[in-house]
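The complex appears here without one of its protein chains, the remainder shown in place.
The chains carry the letters A and B, assigned in the order they are written, with residues numbered from 1 in each.
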């Protein structure tokens, strides 16, 4: 049984998704773990990591529109508004969409389905530097 | 420390939930791990795995109604519509409800609470074959 861990940093340039499947795959390949789990964790409460469809970018645009409906920026009921209209909505979006994903490792590779990709989702409208911790456990 | 992994396949017959607690329990029992974690992962972006109340089927019917309110099939703002009215909504439903669950193993058994069951939730309206990867890590 072995463990491996690496912290990846990204300049997330304002609200939106950025695919990080390749960066995570690289950590898995380097670790040489055949069977186990790969955890991809955002160390933030305003940016998360999700799995979704990887082929058609309009899927992520549609998710963006839907999330904006569920969690309106500057919603009248929000009290936590110190950092602007997108502050509290970013926390709520992160809770709703998720902060981390966990993926099986099978035969030394991520056992993602054909259409599954890993994405960092920045929920603030301005650019932020984000840290993602990749942890592997297995044999 | 040991690992075990098995891929289960299900004919998910159109939108709805199907309990898979027994199938997952069987993998745990066969592995002989006393203390650890059990990961149940859907390899799809239109069908996920959830934990919810296992006693009264109206709970899942109510979740179904609520999810249909949050993510209307054929929502006017969706652009990803190539495969029909339930295509994009299925991706959004999977993100919202979750694609995988992680459950403690305690004394060789899933440490689920009395009312917790594991369910495969098919979000497309038509029938699909779905793969679920069960990964165990522990002692």
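Heads up, the rule we're going with is that a contact is a pair of C-beta atoms (placed from the backbone, for glycine too) under 8 Å apart; a residue touches a chain by one contact, two chains touch by 3 or more.
Bear in mind that the values here come from a model prediction, so they are computed numbers and not experimental data.
Q: Looking at the whole complex, which of B:96, B:120 or B:133 touches the chain that is not displayed?
A: Selected residue, touching the omitted chain: B:96.
Q: What is the set of subunit B residues that contact the non-displayed chain in the whole complex?
A: Interface with the chain not displayed, on the subunit B side: 1, 35-37, 50-53, 56, 58-59, 61-63, 65-66, 69-70, 96-98, 101-106, 111-113, 115-116, 137-139.
Q: Need a quick check: the contact residues on subunit A for the chain that isn't drawn.
A: The missing chain touches subunit A at positions 1-3, 5, 7, 37, 39, 41-45, 70-71, 75, 77-80, 82, 88, 91-92, 94-96, 98-100, 102, 131, 133, 135, 137.
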